[in-house]
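A protein chain is absent from this complex, but the other protein chains hold their places.
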Amino acid sequence: MYSIQNLEDELNKNNTTNEDEYLKVTDLVTNFYTSRGIVKALDKINFSIRRGEIFGMVGESGCGKSVTALSIMDLVQDPPGRVVSGRVEIDGFNIFSDIKDLAKIKVKSETDVKIKRNKRAIKKHNFMLSKIRGKKAGMIFQEPSLALNPVLRAGDQITENILLHNKKNIADSLINRANLSLDDVKLVVDEVLKNKDETKSILNNWCRRNALVDLETQINSIFKNYTDPKEIENEIVSLIKGGLTLVDKASLIEARDYYDYKERMENLEIKRFAATEESDSELIRSIGAEEVKLRGTSGARFRSYSLKRIFTGKKVEKAFKTEANRRAKELLSLVSLPDPERIMRSYPHELSGGMQQRLMIAIALASDPKLLIADEPTTALDVTTQAQILKLLRNLNQLVGASILFITHDLAVIAEMCNRVAVMYAGSIVEQGDVLDIFDSPKHPYTVGLLGAIPTPQVKTESGINLHTIPGSVPNLITPPSGCRFHPRCSFAMEVCSKSKPKLVELEAQRKVACFLYTSEVEE
Amino acid sequence: MIEETALRSNRTMEPKKHSRLENSAATFRLFLKNRLAMVGMIITLVYFAIAIADTVYPQWLGVSNLSTALNFVPGHIANTAQPSPPRFNGSWWYWFGTTYSTIPILPVMLAALRIDLAYTVLIVFLGMGIGVILGSAAGYFGGILDEIMMRVTDIFFSLPFFVFALAIVYVLGFSFDNVVLALIIIWWPTYARLSRGLALETKSFKYVEASRASGASNFKILFGHIIPNVLSPVYVQISLDLGSIIQLFASIFFLIGSFAQSTYPIEIGYMISGGESYLSEGLWWPVIIPSLFLLVFTVAVNLMGDGLRDVLDPKLRR
Partner (left out) sequence: MELRYFIIRRLLLMIPTLIGLTIIVFVLMWSLPHTFLASAFINPKAPNRAQAILTAENQLGLNQGIVLAYLHYLGNTLTGNWGYMTLTTPIKFDGTVLSGIGLFFPNTIQLVIFAAILSILIAIPLGTYIGARPNSIADHSGRIFSLSFYAIPVFVLAVVFQVIFGKGVIAGNPVGIFPISGTFSISAINVISPPSWLVSGVGGVVLSQPTHLIIFDSLIHGDYALAGNAFMHIVLPVLVLTLSLLAGILRFLRASMVDAANSEYIKTARSKGVPENIVVKLHMRRNALIPTITVLGLLFASLLGGVVLIEDVFDYPGIGYLALSTILSGSIFGVLGTTFLFGIILITANLLVDITYAILDPRIRY
């Protein structure tokens, strides 16, 4: 069944792959320098995630899945770990463009390694990362009970994120609200009262248009509780302007412009950062010019503003905080947490494991990133909660449109959740492709073994359920096997396998395997 | 991160004897790598070596009897009241000058350190023995014994130990033995509380349950499984406490010495208090030199203790 439509889709896909890729990881190497030796945790990882897809990553424990997740955000604990080389492009920006400057690593022997860190470069690197992390990619950890700060209230942990990255956006919606006149409200009230059957859709539209989505349910209930149009208008106006009574529109606009200016300057700085690393002098010059221009037009104005903010900015900040709180509550209902008001005030230990993980997801979503990295988000939870969290993540993927990097050791979960999957073994990706393809016809002997290791009730032999196992165990990554790291456990091992490492090559469209059964290409 | 988890898992998985041996070899290698801790251990060992040499062969200090400082009053020095400053020509006795009664500081101090070390070790190990046995028993048996134990240690922990030790010494009368007794009384609860917690943890390990199921007596389990397992954090505590106890011991004698000169000046706190009276005349060495020797020892045992803690139990914090 190969229709023209399919073909076209295929062509489109191939044309747009590169633009589609939100995350692109190239030759990523991460090592841990321990007193027992160098743990080569990641050995040149390559993969990419497209916008909107759920990408699975599967493997035994200790194969480097979690290290991959941490390396993508440069969150590997240092010491002992460091990302040594490679590229991680998030939304086209390589966060490791300055990796050569960060530290000089001198390996004298396995156990004697001198790392000389360049504090200045690391400081700059961290500043740059703080603009990328959270904003472009959020992270969900394995153990919510450990990953949530025990001494901060849930609400503060969410709003922290919102206020860090979305101030301009908040200012915009506050201004929008301040712009709303009584006449606008009158119009919509009239319209609703005329078409009572369509109350919901009219309000939905109107709220969307005027950035009032978070108030939609409350406005709905006003219509239910009151009948007199005058009363309804008053209630709606007081609801909308409630958070704004403290500040006038002028100072809101001033604050918006200030944050806009700051954001632009930061963006330029990040751009220049990337340009410097790639020594693109043309680009650097144009960025410099733009910066001068920006500073010339609004710099002076905002220098005085940042001073003013210290004395009179409290009210504006409070309006921001109120709005952030409102958004946080909205997020809490988005991740189906009951009674957001109460949750906002709770400390993490007062919530159950499942609720903590929902909170964690809400935190990761708070700054509206387009990529979620979920590192075994359900492993620490009980089975029923697991199912709920998985469902939530899938729904969010559709609703918010964020891509998800889903890391797990559970093949069943991968089959249920993901579009594409990469199979990891001992720090390398051994196979990658569409979930269905991989489950239907696994290529790499390790994947074959892994799939064989799932007990399937259908396949029964005389001795009952047939349970395959892969002989041996995960190798020690301080002294990994030579060549293909899987060869000591592989029943198809050939002479070449112990000598050189196979390259991850594309067998067919979107299907990659690293095994000498399929290729003779060698990884350098 | 990886290292720490490896160590921790080794400790909690434990059971087999040979794995414990392997583990301690690895631990020892890790300890050797920590240079500061090694320096601490070497200095500590040197101090103990000197103390042992004093006891076995006191003649090297130039005397046959170590009991009083009067042995060190050199006959060939004119008995002027003024201590003489350090001088480096001639006998090593005078490298650090002399103190009251013109006795040379260096040999007296070496003899004094022997006393301090001996009593400190005595206090720490007796306190440890009492504390570990009572604490482990309380943790292992639980119930009313545990409850009483907890209350008693609570009370001891809310006592200002130094003042309390002074009061005990006062009531019992001043003597080396009574100071030792007082310090044991105030110090054993530290070990009791530490080992109680560890015993509670050990109690629930599978191999303890297994040996109980196979009919081992409580006595056997307590001394065969619980206490051995409690010991490794206790070692850390001991190494840190050597420093604390020698401080307390010297402090008590410093106080006594600053008011009542007695015939037992061979104690480091005593020596310091004896030298204090010369300070107003600008003669600093009778105070500074013994202080430095005491300081070097306490720093050394603390370095060693910190190193031991890092390798034996990364999670233990006092």
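All chains are identified by letter, namely A and B, in their written order; residue positions are counted from 1 within each chain.
Throughout what follows, contacts are C-beta pairs under 8 Å (C-beta built on N, C-alpha and C of every residue); 3 or more make two chains touch, one makes a residue touch a chain.
As the structure is a computational prediction, the values presented were derived from the model and not from experiment.
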List the displayed chains that the omitted chain touches in the full complex. A, B
Absent-chain contact - pick from B:Ile50, B:Val121, B:Leu145 or B:Leu159: B:Leu159
Using the touch definition up top, pick the residue from B:Thr98, B:Ser136 or B:Asn302 that touches the left-out chain. B:Asn302
Determine and list the chain B residues touching the chain excluded from the picture. 1, 151-152, 154-155, 157-164, 166-168, 170-171, 243, 247-248, 250-251, 254-255, 258-260, 269, 272, 276, 279-280, 282, 284, 287-288, 291, 294-295, 298-299, 301-303, 306, 317-318
Missing-chain contacts mapped onto chain A: 70, 73, 75, 77, 79, 123, 126-127, 129-135, 138-139, 141, 143, 146-152, 160-161, 164-165, 347, 349, 360, 363-364, 366-367
